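Yeah, one chain of the complex is gone here, protein chain that is, but the others are all in their spots.
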Amino acid sequence: MAPYKGIHLTFEKKPAALLPTAQLTDVKQVVLPFAYPTAAPVSPSVFLYDTLRRGTPLSEVEGEPFSVMRSSVTGVVCGEKTVNHPLYGELHCAVIDCSSDTGDEVAVPEDHLVTTESILEAAEKAGIIDELDGVPLVLKLREFQETRIDFVVGDAVEVQPYASSAWATLRSYAEEVLDGLSLAAACAGTNGYHIAACLSPSRRRSLSLRVGKERFFKADSRYPVKEPVRRGRKNGGVMVSKNAVVRRVGVQACLALSRAVRLGEPHTTAIVTVAGDAVKSPQNLQVPFGTSVQELLTRCGLSCDPETLILGDIMTGVASLTQDVPVLPGMTCVLAFAHRPTKLESPRACIGCGRCVRSCHAGLLPFEIYRRFENMHDEQLAALQAHRCDGCGTCSYVCPCNLELTATVLEAGRADNTILLDLKEDTDA
Amino acid sequence: MLKPSASPHLRRIERPFYQAGGVLLCLVPLTAFSCLYYGVRPLLLVLIGMITAMLTEVFCAAFARRRPTLNDGTSAVTGALIGCMMSPLTPFWVPAMGALFAIGVVKMPFGGTGRNVFNPAAAGVAFCALCFPTRLFTYPDPAQIAPLPLTDTSSVVTALSPAAQLSHNATASIDWLSLITGNFAGPIGSAGVIVLLACALYLWMRRSSSLLIFTPYLTTCALLAWIFPRSPSPDAVLTELCTGLLLFTGVFLLCDPVTAPRHWLARVCYGVIAAVLVMVLRHFGRFECCEFFAVLLVNALAPMLDRTCWRIADTVSEVMNR
Partner (left out) sequence: MKKNTPFAAFWDAFLPNNVVLLQAAGLCPILAVGTTLQNGVALSACTAAVMLPLSLFVTFFGNKLAQWLRPALYALLASVLLLGTAFALHFTVSPELYAALYIFLPLMAVNTLFTYRTTPLHLSMPPLVSLADAFGSALGFALVLCISSALREMAIYGTVWNIPLGYEARFPEAAHPFIGFLLLGFMSAALQWFKKLLARNTAPKGGADL
C-alpha cells in the first residue's frame, strides 16, 4: 500500500572496488581504547611498557566481557591518552608501539566439535563487533539463540556511493564469510543463511559460483535499505514469507567469527574503503584496529589538504575535525574531500514539493516536524513521532531548498517533547 | 584545515528557478494560442500581471527590510497566472490590481515564498471577480477576425462563454473540435484541452506537479458532471470539463506545491474535495467561474488533511504489518 520510497544514488565505487585489497602490515603505532563505552567499571589489565601479543585483552569489565578491547598488534604499551572519537565519544586509550614479532595470543580450539556454546565462547573471546551496528556479535548470537529466527543474512548491500569494503571482503574471503554465517545460523537453529548484496550481473555470477546460487540474495539498489530481502517473493530461489524473521549480520563479523571458531583468531582487523576526491588512489585497505586515519590517508596518498573528512559513507557518516582518529570496529569507510562534497547554499523556505515525505522510509512527515520544531509547537510534535527516524539523510538529500531536515528531525526525536522555550518579552505590549 | 559538515554530506542540488520556470514555460503556449485568436492584448495582460507582481514583491520586501526573492520566480508565476485567468477584453489595470492584492496581501504578509497559506493567484483573481465582475467575465467573440484594440474596447463584439450559458440553464452548443482547440469565448487560459493536458503532462514529468491531485480532481469533476449534468446535450461532460477555468485550476492552481498537501492520501482527498467544491459552486455559485473560490476553500483544509491522512495511513500500515 505504501508508495515508492527510497532514492537511487550514483555509485562512485570505482576504482576502489576494482583494485585488490591492500594489507597495511607495517603500522608503527596504534591507539586502542581499553574498553568500548560501557557503564560497567573498567579496570585496565595492561600498563606502561607491558609487552602485548595480538589478542591480549587490554582490560577487564565487570559483567561485560564483550566490552573488552583486545590488542590488534604485537607491541609495547608506550603511553595512554584520551581520544574524543567522533563515533564512540570520549575513549580512554592505550598507545601501543608495534613490533615486528607476529606472535599471537590465540586460543586454538582443542577439538573440532562445534556447538552453539563453543561458537558463543569463541565470539566472546575473539571480541568480535558487528560492523553494521556496533553491537558485540556474542550479544547478537545470544539473541538468535533465544528467538525463533528464519533467516540469517550477511548484509553486504552497500547502496551508499563510496563504500565497497563488504564487496572487498566477499571478493577475498567469500567462503569464510559463508562459513561464519552458517555458524551464526547454527546458533539460531536455522538452515537459512544467505549473503545479500547489490552487484553487477558479472560479479553476482562469480560470487554465486563460489557460495552457491541458493545462498545469494540479490538486493535492491535503492537507498536506504530497510531490509536486504524482498518479502513474499523468491530471493535467489528461496521463498521469504511476509512473516519470516530475518536478522542481519555484517560480512566482516562473519569472517571474524569463522576465524575465531576454526582457527581461534581474535578480531583485530577491519577492511576500510578509503575514497574521496582528495585521495590520490582510492582503495580498500585491511588495517589493524587502532591505526590512525592519517596513516590510511598517507598510504593512499592525498592530492591536497582535505577540507572535509567523513568517517562512514557520505549519507550517514560523521565529519571529523581531526585526522588523528583510530580505526575501530564499525568504521568501514573513510572519505576525504578537497572541499565540501556538495556546495551548500543557504536554506530557503519550504516550497511544499513533498519529496521528503515520498522518500522517507520510516513513513514520517519531515517537513511538518521541521516546521513544528522551528516554531516550537511542542504539543503537535509528539504526534508526529520523530523518534522513529534513523538518520538515513534521504529527506535532506532530496530537499530542493537545502533545509537541514535530518538534523532537525533527529533532534526533535531526541528532545523527547521537552523543547526549551526561549521566552522573550514583547517590547510593544 | 578540516571543517565541520552535517550528514547527509551529499545533496541533490536544484536551482531555485526550476519549479517556477516550468510553469512559466507552460503558460507560453497558452498565451500564444490566445494571441492567435485575439491579437497582442492577452500577452500584454499576462506581462502586466507579472511585472506588477514582481514590483509589489520588491516593494514589500524593501518595506520589511528583507531581500526580495525574485530569483525563485514565484511572484512572476503568480502574476502570469492572474493574467491568464483574465478575459482578453479586461482593462489593463484589473490584473495589476489583482497582482497587487495577491502579492501584497496574500503572499508577503504571511512570510513570502513558501509560507503563504492561500494560493496568491487564486486569491488575486477572486479579488478581481468580487470587485470587478463585469470586466472579468465579458469575453470577446472568437469569430471576429480583427485583433482586439488595445485601449477602446467598446466596439468589440462580446459573446457569452459556454460556462455562462450553462449557468443560465441554457444549452451550450459547441462542437467537440472547438472545445478541444479552445475556439470559444473564455479566459486567456482556457486555450484548449490539448494544450492544457500537455502542460499537465510536462509539469508532472518535471516533478513540479502531482498527478495524485490532478487525476482525482478531474475524475471527480467528470463523475459529478455525468451524474448532475447542467445541459441535456450528449456532450455535457466534455462541455463541463473544457469550459471555464476547471482544467486550468486543476493544472496550475491546485498543484501549486506550497499550498497543496504533501502526503499522498491527503493529495487525493484534496483533489476530490476541490472537485466537489468546484462543481457545487458551478451549480449554485454567483459567477460563471467559481473555481478560484474552491481553491481558496480547499487551501484552508490542506494542513489538516496532511496531518489526518498521515495518521490514518500510518495506523493502517501498522495494522497491516502486525
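So that you can tell them apart, the chains are marked A and B in the order they are listed, and the count of residues begins at 1 in each.
We adopt the following convention: contacts are C-beta pairs under 8 Å (C-beta built on N, C-alpha and C of every residue); 3 or more make two chains touch, one makes a residue touch a chain.
Remember, predicted model here, so these are calculated numbers, not experimental data.
Engineer: Pick out which of B:Val105, B:Val193 or B:Leu241 touches the chain that's been left out of the picture.
Structural biologist: Of all options in B:Val105, B:Val193 or B:Leu241, contact with the hidden chain holds for B:Val105.
Engineer: Among B:Ile13, B:Val40, B:Ala62 or B:Leu130, which residue is in contact with the omitted chain in the full complex?
Structural biologist: B:Leu130
Engineer: Residue-wise, where is chain B in contact with the chain that is not depicted?
Structural biologist: Interface with the chain not displayed, on the chain B side: 105, 109, 130-132.
By our rule, only the chains that are shown with their structure count from here on.
Engineer: Averaging over Cα atoms per chain, report the distance between chain A and chain B in Å.
Structural biologist: Spacing between the chain centres: roughly 49 Å.
Engineer: Going by the contact rule set out above, which residues of chain A touch chain B in the complex?
Structural biologist: That would be residues 1-3, 9, 161, 305-310, 312, 314-323, 337, 340-344, 348-358, 363, 365, 367-368, 380, 383, 385, 391, 393-394, 396-402, 404, 406-407 of chain A.
Engineer: Can you tell me which positions in chain B touch chain A when the two form their complex?
Structural biologist: Going by the criterion above, the answer is residues 1-14, 16, 18-19, 69, 72, 111-115, 207, 210, 257-264, 267, 306-307, 310-311, 313-314, 316-317, 320.
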